[in-house]
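Note that one protein chain is taken out, while the other chains of the complex remain in position.
By letter and in written order, the chains are A and B; residue numbering begins at 1 in each of them.
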Amino acid sequence: MITRRLQYELAGRAVGPLLLTIERWQKKLKRRQPRREGPFGPPLESTQKLKELMSLHYLQGRYADGAVPVAWITSGFPVEMLRPFGFHVVYPENHGALCGARRMIPEFAEVAEKEGYSHDLCSYARGDIGSVLSGKTPVGRLPKPDMLGCCTNICQTVLYWYRSLAKYFDVPLVLIDTPYVYGESQPHHIDYVRDQLDELTVTASKITGKPANSETLHETLQLAREAAELWAACLATGKNRPSPWTGFDGFIHMAPVVAMRGTEECNAYYRMLLDELNDRIARGIGGIRNERYRLLWDNLPIWYKIRELSSTFAEAGCNFVCTTYTNVWADPAKDLDPAAPVASMARAYSNILLNRDLNNRMRIFREMVRDYQIDGVVLHSDRSCKPYSVGQIDLKRLITEELGVRTLLIEADHADPRAFSEEQVETRLQAFIEGFT
Amino acid sequence: MRKEYIEKQKREHGRKVIGTLPVHYPKELFTAARALVVEIWGPPGTPRGPDAGRVQTYVCPVVRNALAFLAAGGADVVDAMLFPHTCDSIQGLASLAPDLGGWDKPTLRFIHPKGERRQSSARFLRAELQQLLTEITKITGFTPSASDLDDAIILHREIDAKRRHLLEHRRHLPFSDLELYALLRRGEMLWPAEHLEELRAAEAKMTEQPAHSEVPVMITGYVPEPQEIFSTLGEVGAMVVADDYAAVGRRVPRHDVAVSASGLDALVEQTFLQPPCPTRGANESLRIEYLDRLFKQSGAAGLIIHTVKFCEPELFDVPAIRKHFSARNVPVLSLETELEPKLSGQATTRLEAFIEMVKSNARAA
Partner (left out) sequence: MKAVAIGIDAGSTTCKGVAINSNAEIIASLVQPVEPLIEVQAQRCIAELRQRCGAGNNVPVAATGYGRKRVGADRAITEITCHARGAFHHTGKAGVLIDVGGQDTKVIHVGSRGEVVDFAMNDKCAAGTGRFLEVIVQRLGVSLEDVAKRVEGTDRIVKVSSTCTVFAESEVVSLLAQGEPLDGILRGLHTALANRIGALAGRLKPDVDLIMSGGVALNSAMVKALGTTLGRTPRVVPQPQLVGALGAALLVSFVSEVPSPSSTPVPM
């Protein structure tokens, strides 16, 4: 136990940083190739720091089990509740995105499909279950969980997915069931979530053997709220012309606010990123070289096509200056109140975009199209994400009719390239882009 | 036929009629408030009308069909629509139809808590039931007294007990599967007291000696559509002896409900005594235990897992159910349908081959 803990701390504080420093030197020593003239602006310098931060997170994770309590949780889980208990948290969705971007989902999904999981199920779930069953991961090793936490504010799918994991690992699953919000959230719904958060405290305390600590919770919430505010500020820089970055950059840079929310490292990172973005604004540097049209992306990214898609658009002078998805970690979390942690969390975590009705979705489109001066909206109809996709066909129509901007609906899957029709999507994108010129 | 029945109910009894989507909702509240509930499971067939394309084809056909049906005025005869929180897709429909077009009469929603019984979820459920009751009374204009509610609870307990009795003594009923399912599924639209009468009449026909000698199978799934499944099974000499369809057997408690509480508290307790259903986020192991018991009690010789394409709650449970029964040398068939009006040739072949397999298996044993 003690040696395990030592390994974990060393990985996080000494060995990891050392390895990364060496890697940075090596990169500097390598003769710089002259950059090819592409459609993008100069790359964000923060990206290197982001890679280090995330590598460190996963590297430390390798030594976490046995050293500290480990929890696997969904992206919408109130992680702030767990921080005071010293959990190392793993985000299967973040891991799924990583596997998706590295095009490893089909390999993992096939393992799950062989077990009998239908290929109509969410590709994150299939990919993750397959990764667990096969023991394969691009991050070396994921620590075994002592507890699973799932919050249904992003979908009910996570409940089924985590139940499968709970059975496999034979560990407790804590469910935070967030009633869907039609209009405004009702008092008894918020009470229900608050009650469950109290139950979570009891369970976490039992698993870790530590008492609840309201002081640390207070601090964590302060950090988490600050993270949300910083992230919101980063996203808002996209309102400038040209936008200092692209919406697809946002998909990459949202990793810390999802996976490290409530820690100082997370906030330090976003302060740095915000500085850089503001600096770029001051110097007139854009995410793409020649920003002529400003677009909005709806739904999850298509992880395995991010680079190709962003190039296709950038070459035509189109920049995704905002996305509805990255906004999820900025919007309701601003309401977190360190003075009333549990009550404010119950409200904030219920009011996540995906847990609210389509009128609210339309309101967000309206605001974003106005605030970001949007010329066109691309809606990714995501085979794997029903809660995000049901209603998109009507939303598309409403956006065109009411907001007068051009829209495109493309059908794909966020992580499984086997459900992607290259030609079909390419043709639609080209036609959409041609429509601007 | 449904439409005529509903109109007659309104005309002759002055009842308000509320349509509902699947699966779980507290019938007792509606009965107590004198509202007739009519369930809409799709309806089966390919989605029709101009609104058929408003939901992507990778979403379950129940939701696609329901939107097309509502938008085409198929349910205009009812006074309000209830959307229980069954799954992500029905949850989406509950906003899509009322907010973006398709349903402009009053909308009710019922969110049932997920997972096993917890203090938090019991408390929440009670509050949610209270709110739903208030919403129903706004539509019916009748506020039931405490004894009205208790009467409704007792009536539905009796109905459930009869349904259970018929299902458990399947072999002693001189009906085909088609006939039995038609009877049980009439409960999705009949005024409860009338349904009870029909159940009693069927019970009276129960025979001393088994009326059937077909190959017995158990079936688990969402909704028994297309009904051709039963005629196909019948043709090859098989029958359903144990049912875990969400629409049928999974809504019938399999033991006497001994709940001392009354009113809403009774409904809360009863909810947690229902058979495990993934749309309530039931624990997978509990569901398997339940199915295993049902299988053994019924003497079934094979298991059919009948899923509706894209139905996430059901599909996630399939691997574990399959694994459990296969490990016990029970022949298992996975059958996937899409609420189509007729079974595909391939599905018919699967069913027939499965029964051939069960027979040869039983002969060897």
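Convention: contacts are C-beta pairs under 8 Å (C-beta built on N, C-alpha and C of every residue); 3 or more make two chains touch, one makes a residue touch a chain.
Model, not experiment: these values are computed from the prediction.
Colleague: So one chain is hidden, and I want to know which residue out of A:Ile73, A:Ala419 or A:Ile433 touches that hidden chain in the complete assembly.
Modeller: A:Ala419
Colleague: For a quick check of understanding: of B:Asp104, B:Glu289 or B:Glu356, which residue touches the chain that isn't displayed?
Modeller: Hidden-chain contact among the options goes to B:Glu356.
Colleague: If the hidden chain were put back, which residues of subunit A would touch it?
Modeller: So the residues of subunit A touching the unseen chain are 103, 106, 110, 113-116, 119, 417-424, 426.
Colleague: So that we can see where the missing chain sits, which residues of subunit B does it touch?
Modeller: Missing-chain contacts on subunit B: residues 213-216, 236-237, 299, 301, 326, 331-332, 334, 336, 344-346, 349-350, 352-354, 356-364.
Note that only the chains that are shown with their structure count from here on.
Colleague: In whole angstrom, what separates the CA-based centres of subunit A and subunit B?
Modeller: 37
Colleague: Applying the document's contact rule, which stretches of subunit A touch subunit B when the two form their complex?
Modeller: Touching subunit B: residues 115-118, 120-122, 125, 152, 155-157, 159-161, 163-164, 167, 175, 177, 179-180, 182, 186, 188-189, 191-192, 195-196, 198-199, 357-359, 381, 383, 386-387, 389-395, 398, 411 of subunit A.
Colleague: Can you list the subunit B residues touching subunit A in their complex?
Modeller: Checking each residue of subunit B against subunit A gives 53-56, 58-59, 63, 85, 87-89, 91-96, 99-101, 109, 111, 113-115, 118-121, 123-124, 127-128, 131, 278, 281, 283-285, 307, 309-310, 312-313, 315-320, 322-323.
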